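In this view, the complex is presented without one of its protein chains, the others remaining in place.
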Amino acid sequence: MNPRRVAAISAKEFIHIIRDPRTLLIIFIMPVLLLMMFGYAFNLEIQDVRVAVIDDDNSALSRQLIERFEGSPFFTVFHYQGSREDLETLFLERDARAILSIPENFAATLIGKHPAGIQVIIDATDPNAATSINNYCRQIVTDFNAGLSGGAAMPFTLESNIWYNPEMRSAPFFVPGILALLLIMISALLTSITITREKESGTLEQILVSPIRPGEIIIGKVLPYILIAFLDGSMILILGVTVFKVPFVGSLFLLALLMALFVLTALSLGLILSTIASTQQVAMMLAFVLTLLPTLLLSGFIFPLASMPLPLQLISTIVPAKYFLVIVRGILLKGNTIAELLVQVLWLAGMSVVLLTISWRKFSTNLER
Amino acid sequence: MNEIAVQTQNLTRRFGKFTAVDRLTITVSRGEIFGFLGANGAGKTTAIRMLCGLLLPSEGEATVAGFDVYKSSEAIKKNIGYMSQRFSLYDDLTISENIDFFGGVYGLSPALIEERKEALIEQVGLGDFRKRLTRDLPLGFKQRLALGSAMLHDPPIIFLDEPTSGVDPRARREFWSIINELAAAGKTVFVTTHFMDEAEYCHRVSIMRAGKLIALDSPGKLKESYGRNNMQDVFVALVNDEDPRPEEQL
Partner (left out) sequence: MTKIFYMIRKEFLQIFRTREMVAILFIMPVIQMVVLGFAVTNEVKHITLIIADRDNSRLSREIVAAFSNTDRFDITGRETDVREIGLDIHRWKAQAALIIPNHFGRDFRRGLRPDIQMIVDGLDGNAAGVSVGYAGGILREWAEAQARQTPRLAMVKQNTPQLELIERLWYNLDLRSAQYMVPGIIVVLLTIISMLLSALSLVKEREVGTLEQLMVTPLSRFELLMGKLAPFLILAFIEFFVVLGAAQVIFPITMKGSYALLSLEAFLYLFTTIGLGVMISTIAKSQQQALFLSWFFMLFLLMMSGLFIPIANMPQFLQDLTLLNPMRYFMAIIRDVFQKGSGWQYLFTDTWRMTLLGTLIFAVSVLRFRKRVS
């Protein structure tokens, strides 16, 4: 390995990148926008659910019940005036997501010390929201019953202790996710393209006739991207800690080290894609599909892996972001040490070694033929 | 025979502060082979692009086939064939598919496409290769095929931007015999080249330096007035900014 030659290739690649300020703009502005958007949009807790109320009883008691719905921060209540046959229009027009219907002699039944039933119809197209709506309704009914019976409560208390993120904010959760997304994008996507591009345009041959060895080419070409990935990653982290108030409990050095490991894994992924794809277009499509959605959906970024069926959990073991997320979250919030993250570190390292070995072999044979 | 095919008056193109073509004034008549010489970066491609309606001039006038480059670039496109400096066929299509495609987009009828395709394949001598991907052809064949494809619609004016770079001498000679035939048939050929032997084949050549036209005449007259034996020496002298006349004439 000759550092001078590596530097020459890196310099050339770097010029490629900065020659066109547009790329730089995309690489450095977009992540900030992304972070901002997540910051505001990432809220899985439902709110402002519109509930149509049909109060056939119109008694003091029924109004009391409705007031409880109105008092809840989750519901926005309005009275439904239309005909009963057209009830479904409420859902079809997306005017309401639940309909609360109180029968005619609701108060009378309750005062006569009989159980009275109210009905809530929920638009369950979004099953998750439906479950939440259902739970909130039940909660209101339970409270209402407690009010009726003069306030007897559960025969025990449940005290919950939320660690690391007591207010249960979403930022500590999604900032690491965005970090993973960006690093994977820059490392895997960019490498896969740069190498196929050179293959296609014939400049690779040009480089190959020089006394450079394949390893030097690869290292030289990916170095600038490692640098960019690091800059971008640091930017996200700084914004996350300052603007989004994500705690940083653990070791900065360890985080940087493991970030480098993750970048290495992502680069190896990009390399292998570029060695198997025959054209730039194929490499790009592959890289796009293989990095964006799995990193977003199969890494535990948004959807908890444990809830997924077993085959998917198996698939997720080869998604590098899965391990990196644990690492970043662990170091930032829990202050994990490397010993505590050994499993994740070993997975990432193992994947890098395997991918690198395969692409190295493929790359060398491709060229020597 | 003396109709005007291409005429420009102070045609200028700037990229930012840089002037790539500077007040170019030329007149090319029908049936002429007009050579366009100049060092790399002299502005030849830029000038051709303006004439083909691909690039708007910054200043000056130009008409091609009687149409104005500002207002009627679409009308110009019906009357010209253009072979760009970069390879201009689809290399992932076969020869036959490429010809079908270009014939089609020029609006030829399928029968006519078929006829011209056969003629072209015949002429280039590619009979056995019609189902081959274009990327697998030798460059000389590719270039002649590209010329044929740019000419499928039988345009009166043809712009060729370095059509023979990288082509072997024999193929180049064949290429130029086609150009001569075209000119004899009354077509105007506007060609750029870095080969001075090719310059000798042109009826008139113009030499550009840093965007400016510095010489324009027939090869014979140029050699005579600069007192050199071949175009090569004339060219080198001119682009080197020497006073081109030999010392004894001073």
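In order of appearance the chains are A and B, and numbering begins at 1 in each one.
Criterion: a residue touches a chain if its C-beta (ideal position, glycine included) is under 8 Å from a C-beta of that chain, and two chains touch if they have at least 3 such contacts.
Predicted model only: the values in this text are computed from it and were never measured.
Residue-wise, the contact with the chain that is not shown comes from A:297, picked out of A:7, A:297, A:338 or A:358.
Within the whole complex, the absent chain has one touching residue among A:130, A:235 or A:256, and that is A:130. Contact with the omitted chain, checked across B:54, B:139, B:178 or B:236, is made by B:54. Considering A:111, A:238 or A:252, the position touching the chain not shown turns out to be A:111 (whole complex).
Although one chain is not drawn, its touching partners on chain A can still be listed: residues 20, 22-23, 26-27, 30, 33-34, 37-38, 40-49, 65, 88, 91-94, 109-131, 134-135, 137-138, 141, 144-146, 148-150, 152-170, 172-173, 181, 185, 189-190, 193-194, 197, 277-282, 284-289, 292-293, 296-298, 302-304, 306-309, 311-312, 315-316, 326, 329-330, 333-334, 336, 340. For chain B, the residues in touch with the chain missing from this view are 49, 52-56, 73-74, 77-78, 80, 82, 84, 86-90, 92-93, 97, 100-107, 150.
The criterion applied here is as follows: only the chains that are shown with their structure count from here on.
Rounded to whole angstrom units, the spacing between the C-alpha centres of chain A and chain B is 56.
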